[in-house]
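For reference, the structure is listed below as structure tokens.
For this depiction, one protein chain was excluded, whereas all remaining protein chains were kept in their positions.
Entry: chain A
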Amino acid sequence: MASMRTILILAAILLLLVAVPPFLGIAWQNALVNVLIASLFALAFNLLIGQAGLLSFGHAAYFGIGAFAALHLMIAVEDGFDFPTPLLPVAGAAAGLLVGIVAGYFATMRSGVYFALVTLAIAELFHSLAPHLQGVFGGESGVSSMRMPWQGIVFGSIIEVYYLTLGWVLICGLALWTYTRTPFGRLTLALRDNEQRVRFLGYDAHAAKVIVFAISAMFSGVAGALLAISNETANYSLFATDVSAQVVLQTFVGGSTVFFGPVVGAAAFTLFSFLVSDLTRSWVFYQGLIFVLVMLFAPTGIGGVVQFHARHRRQLDRSRLAGPYALALLGGLLIAGGVVYLTETVAVLFGQGYAVRMRDAVDGLPNYDLFGISWNPVSILTWLLPLVLVAVGGVILVRARRSIAGFWDRVGRSDGPVETKAAAPGGPA
């Protein structure tokens, strides 16, 4: 049950979410709208992988369907249909639910890899059909509409969209959390653990999986609808594989075993792309790298690591852990510095601009600029620096990890926060 402490933390986060955005610039407000939408999408997605143990590789389908449904309703409103603008996401929910029932019926006939492949195929079906369906998906250019004023609210500024999104995401997040407390929510966990036994206890496991799938698709549809309201347009690229993949990455980095883990992952990735995509074109590579590292060294995700420390806060000896944790951070930063330096250097040296300069250069390879410094590509120092950074960082990190693991071993928690054993992804214990 929720403790006083949890309630206070949630209240503080809520207060920040409500009070801070008006003082931010439009770019930040927009980024926060995207954070909220990605969070809801990831929560809806995690209902399948985290709780039912079903890994969908095609959740873009239901996200996209929700967006198009909302846009068609917006067009109808533009044409004079009387419908309150704040309730537009209902269209996304309904469309997501309906498509989810049909798609889920087929996808959940199988489990594991086959389930993942069927969901992937269904999303690809939408992705390849949508450009050809002018009426429903607006062909290649997509569907566009305008937010209409309602009851004196203009919905012209981003902050209005932000509050609308916040309201919907909070309500849906609460609904998804409540779901885990219902009999069906508990059955969902049982399905993840042992579908066969569920059947022999008198449940129609297929029907149950269809319902879980449809609910997940419904909330994904709401997230899609919120994006449509924010962007006022959508096209077939919403069904693309990278939309499906993104939610998988976010959920796992955030931690699928913790209810709010996916929110952490969604927020981290969305803000990361917002902050870093202007600085470097390699940001997708960094994202992938982060995902691989989290899966290898903290398979329960950020949420899992946080939950581990919260659970064992009594054994948490700050005076003895602060040192190793700070060392680990330092090692991580050094390695990150070395990797970023190498990546950016490679990006520059193999980029088009440098190719032109190389052609025009009189003798040898010309110097290049990075981080405000001019580097010589054939100097040993240029290549020694990142290698030293990575090597020193690596040594520090390995030592820090050893003493952290040693600490948790001594207090009897061999399943420390940073694991070396592979742990299966799964739902909350």
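In this section, a contact is a pair of C-beta atoms (placed from the backbone, for glycine too) under 8 Å apart; a residue touches a chain by one contact, two chains touch by 3 or more; residues count from 1.
We take it that contacts and distances are computed from a predicted model.
Engineer: Which one, "Serine/threonine-protein kinase RsbT", "Oxidoreductase", "YeeE/YedE family protein" or "ATP-binding cassette domain-containing protein", is the UniProt name for the chain you do not see?
Structural biologist: "ATP-binding cassette domain-containing protein"
Engineer: Where the complex has a chain not shown, which of A:Asp193, A:Asp317 or A:Asp409 is the residue touching it?
Structural biologist: The one listed residue touching the chain not shown is A:Asp193.
Engineer: Using the touch definition from the top, which of A:Ala208, A:Ala268 or A:Ile335 touches the missing chain?
Structural biologist: A:Ala208
Engineer: Taking the full complex into account, what residues of chain A touch the chain not shown?
Structural biologist: So the residues of chain A touching the missing chain come out as 178-179, 181-187, 189-190, 192-194, 196-205, 207-208, 211, 426-427, 429.
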